[in-house]
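In what follows, a single structure is set out as C-alpha cells and then discussed.
The other protein chains are all here in position, but one chain of the complex has been omitted.
Now for chain A:
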Amino acid sequence: MKKKIIIACHECDLLHRIESLPEGSTALCRRCHAVLLSHKKDSLNRSLALNITALILFFISNAYPLIEIKTEGICRATTLMGGVRNLYDQGFWEIALLVLFTAILFPGFEILSRLYLLLPLKFYKKPWHMSLIIKFIQKIKPWGMMDVFMLGILVSVIKLVKMVSVIPGPSLYSFFALIFVVTGAASAMDFHSIWEKA
C-alpha cells in the first residue's frame, strides 16, 4: 500500500489521508470512529475459496432433494426447484416467484458475480465491466434471503414431524452450510482491495 489515497468518512465526511494500511487492520474515522476501510487479511484468496465452496454447495442444494416426507407408505421427496414448481402448480405463483428469486436466483447471481470478479484478479487480470458488476452485487445482496427461507423450512419441518416422518435430504445440509459460507464470503470480500488491484 504505497499509494496515498484520500478518503472521506461515510458518516461525518471528514477527509482522511491514508498512506498504507497493514493487512488485517482497520482504519477508523478520527472524529466519529466509523469504519473507513479495513484491509482484510488475504482477502482475495479467502473470498475466492469461500465463493467456490458456495458455488459447489449451491449446486448440491439445488440438485438433491431437500426433504422427504413419508406417511403411510406415501413417499414424497422434493428439491428446491420442485418446491417452487409445486407452489406454482397450486396457484401460489407470487410466493413461487418470491422463493425462486430470493432463495435461488439472487444468491446464485451473487455467487457467480463475485467469482466473475475474483477469478481474473487472482490471475492478475482486470475483469470487464467491473464497476457495473460491483454495483450489481451491491444491489442484489439485500434480496438474497436464503437464511429466511431456511428458517421457514425448519419451522415447518418441526411442525410436520408430529404427523409424518421427515427425512432430511443432502440438499438440506448443504443449504445450511451454504448460508454460512455465503455470509463468510461476503464478509471476506474486500472491494477496496479489488478496486485497488484492478
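Definition applied: a residue touches a chain if its C-beta (ideal position, glycine included) is under 8 Å from a C-beta of that chain, and two chains touch if they have at least 3 such contacts; residues count from 1.
Throughout what follows, contacts and distances are computed from a predicted model.
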Protein name as given in UniProt for the chain not displayed, "Paraquat-inducible protein B", "ABC transporter ATP-binding protein", "Serine kinase" or "Peptide deformylase": "Paraquat-inducible protein B"
Candidate in contact with the missing chain, chosen from A:50, A:67 or A:84: A:50
Absent-chain contact - pick from A:13, A:42 or A:196: A:42
For chain A, the residues touching the chain missing from this view: 42, 45-46, 49-50, 52-53, 56-57, 59-60, 63-64, 72-76, 170, 174, 177, 181
